[in-house]
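Note that one protein chain is taken out, while the other chains of the complex remain in position.
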């Protein structure tokens, strides 16, 4: 009888067995994340799911206590975007003991016991890095000789930064001996960071051929520095970045960014489908990893894709 | 004969207002009130479940230990900004030593505590002997230890060591079916020990004396240098211990763990009625400070409908409301 | 007289503060079982000599020999361990700790590392009572008036030595040298007597006592021998019996001083018009009972009373430093709501606080800035005092009050205690107040300067300035005031015109009986 006591708030006056989903978001550190949150909220509303949302302000301990409080509140399904990949076993075991299924979004966790979560809805940062390298291959098609690359890293220690660098490096080392990363610094995923770091790079290195940026925002910042240095972004310095935010596409449609690897935040609908399936007791039919729908874009596709960018 | 007898006539009410214990009492009272409010508002969500209350200790045990350490420093009139970084560093060091170097936790724990305490000692040494402001030295400490985390590894390290697992998942049962974690129990023990040290040892009283007036303490012939350095050592030690508890809580090392936690610790101390100018406050107040901060988080989680930014605004507003009420109830003390 | 071996011998002491020499080649010795006065004008270097001896300041030259052994004392802790107990000039205690702790911190009774609080309070209470004081030793020190704090500092110093001995009532066991730097500056007669009795007892026990005071009578009362400093140099060492006051003063200031006497008993009539300030039923709970008071232009109102009788409290109410709970104040005929000092200052009231360290100086600022501060505050931040006018005023008052060093750029915190007091006085004189409230203005001021300040009060009153004068020295109050107010137990018990029939004895009688007919 205690299955669903959450009645005082939320649109569940119908009295029918509405699903309650406890969702713990990483935080609100970027526009990408805001779009992600919005997508989850809208999709929950559309699917008639009662969403309990909490924001962890980038802190794992907040996420853990949020998950604990969802367990205490006896929600039907728990979902979260892990801040970091490690350290979830204890709380996930508690959830399992309470009989509440868990769905991960956005990124995976390292765990000793794969039964602790049902499925992951999201993308893979390392593969994004690999995709970025492949896009660079396309961008450089016809280019001969050594390629000097500057890299704008994300926040030091953050998973996307590490994995995207890793994926990119993997392809580079495997098949492009002529590529070298001559400068690499963190721009903290921000425009201001990207701009400052790129300005410094341009002072120290006059011969950068390519900029690989871990997200669009840093690339946008870097473009301004490249212009201030009297060079033409996209031509003098080729730019490849990851994310696919609206402003990134705008820049790409102007030819300032050469290629963007999309990392789609709009995974709300896919998540809600998974939640319903899991709640219906059919979790075992789901794949372990539900990949988000995302694509790779080059400058010539930008203008066409621009109107459809929602975030 | 001489004349001070008039002093006895002082109004009792005034005396109560002057009492240094008042802020702590008010904090505790307000905490209970706030908890009652939560219980009332979220009763159908199981807020009154004893475990919700125990979770405050389980989820904030590490913060309590860190804040206790910070209390020592703040009581001397100093400040320690390196707390969060030392915690993060300890998780990293522990994870690395246990997982990558295969050392047993029994050996790693003292190493980690030693490193934290030594870090605190160094900062205390520089602060005292070279007369550089604690804010700056510990800010450098903040940068330094966070940097060391990244130097150990940019990636987080998951801990699969069975001892850690067992410790992390042991429940200490309490009457009524609820439980505490080992970390929570340790944190309460640390609190009790700190209370004892501050109020029943000479060292503790020296801490208060230095906070009251460092120059006077020196002229009174107290070993100011040793005490000041010791206080930062204690804080470093507590941060490292807090880091170990955090490691148990989270079972991983991550270079970005506990970023900004020093501000939570300082806020907890101050909310608990301790003055940043030093010399006045109680470590019990720190407990209530931690509980209040934890409760604010819990309330927001139970509310469950706040967007990311409203979470921040609500945190600020609750903190403000709390401090405002606390402030009006304790009155303004005459200087 | 066959001299025993000195317990302490300092030779060729040199101390410099960033270029200026505070002590040059000073010799000093102290024998067991003597009370030795250290004398000199404000800024002569007395406190510095003491601080150098007890390791507060490092020594720049010279040697210290303690009981025949050369020593290098580098911290007050070390000095204490070597058997030197010190009361420094400014009260150096911790306001946030209880009286008991202030007395015993560093040597609390412990059992297995645990402080025995009951025992600690018992011991402290015992020491306090033996000094003839009756206070709640568990109350924080800060809640007691400055004079009590000064007593507590003395009790702490005297009560040091090994704790076991203190237990048996032998307070000063272990202390071989006791240093008292102006301990009597804010004490009343009774407390001074109490202190002297104690000092004599200690002398009998063979303790060597170094005593600093600007009250020459006190010197002649208790001291055996004296050393005189002038401008940081040794002038001479004499037996007290060998040197009379006039010659002593000559030694100290290097010239004659005779104006002191001609000042006595001046009682010109103030104008009898409307009072400049009138208080009706003014009171503050826990501070002072409702009182009525009037001060006229040109009138000097002296307040007498014992330690803690509420003089300071009364003065603070007149100035708006504390807010009153009841009653009214009229200034210049109009009712004034005094919520902040600002309100009083705007009406021409000035208040020299008794506690210069916590309520007066801004130690990091220069002498010039400290002097100009009140005037500037009155003008508001938008109207700075023009530089030329400022420098002129500052120079004028530095000269008038003989502030040393006469450098407006010096950091005020580094001035000697007496000179700091003069800076504060200058600060208020500059504002040309209509009512000047002076709470212990001569605290820590040397003989010469004290006479100057008293003359100043007289001439101010002749110019029509109303003055409220508070001093622990009853004679001073009697000499200067037209009207007397007597306080007891935080109550204004008597007001009367000063005249030949008003004597110290009579005032003390009123204080003792609490009645006036």
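In this document, chain identifiers A, B and C correspond to the written order of the chains, with residue numbering beginning at 1 in each.
Assume a residue touches a chain if its C-beta (ideal position, glycine included) is under 8 Å from a C-beta of that chain, and two chains touch if they have at least 3 such contacts.
One rule holds for everything that comes next: contacts and distances are computed from a predicted model.
Hidden from the displayed complex is a chain whose UniProt protein name, among "Phosphoribosylformylglycinamidine synthase subunit PurS", "Dihydroxyacetone kinase subunit DhaK", "Galactofuranose ABC transporter putative membrane subunit YtfT" or "Fe-S cluster assembly scaffold protein NifU", is "Galactofuranose ABC transporter putative membrane subunit YtfT". Touched by the hidden chain within the whole complex are the displayed chains A, B, C. The chain that is not drawn here is touched, among residues B:132, B:172 or B:189, by B:132. Only one of the listed residues, C:8, C:321, C:336 or C:465, touches the absent chain: C:321. Here the missing chain is touched by one residue of C:202, C:373, C:415 or C:494, and it is C:373. Remark: the omitted chain is touched by one listed residue; of A:230, A:287 or A:307 this is A:230.
Seen across the whole complex, the unshown chain contacts subunit C at 14, 16, 60-61, 319, 321, 340-342, 345-346, 351, 353, 358-365, 369, 372-374, 376-385, 427.
Seen from subunit A, the chain kept out of the figure touches residues 28-31, 33-35, 37, 153, 156-157, 183-186, 188-193, 195-197, 199-201, 203-204, 217, 220-221, 224, 228-230, 245, 247, 311.
Looking at subunit B, the residues touching the absent chain are 126, 129-133, 135-137, 139-144, 146-148, 150-151, 154, 263, 266-267, 270-271, 275-276, 307-317, 319-320, 323-324, 327, 332, 335.
The rule is short, and it goes like this: only the chains that are shown with their structure count from here on.
Measuring from the averaged C-alpha position of subunit A to that of subunit B gives a distance of 34 Å.
Under the contact definition stated at the top, not a single residue of subunit A touches 2 or more other chains. Of all residues in subunit C, none touches two or more other chains.
Residues of subunit B that touch subunit C in their complex: 1-11, 14, 18, 20, 199-202, 205-206, 208-209, 211-213, 215-223, 279-280, 334. Touching subunit B in their complex are the following residues of subunit C: 56, 75-77, 79-81, 86, 88, 92-97, 101-102, 105-106, 108, 110, 113-115, 117, 132-136, 140, 143-144, 148, 156, 188, 190-191, 194, 285-286, 306-310, 322, 489-490. Subunit B contributes residues 42, 44-46, 49, 51-52, 55, 58-59, 62, 149-150, 154-160, 165, 168-169, 246, 249-259, 297-298, 300-302, 304-309, 311-312 to its touches with subunit A in the complex.
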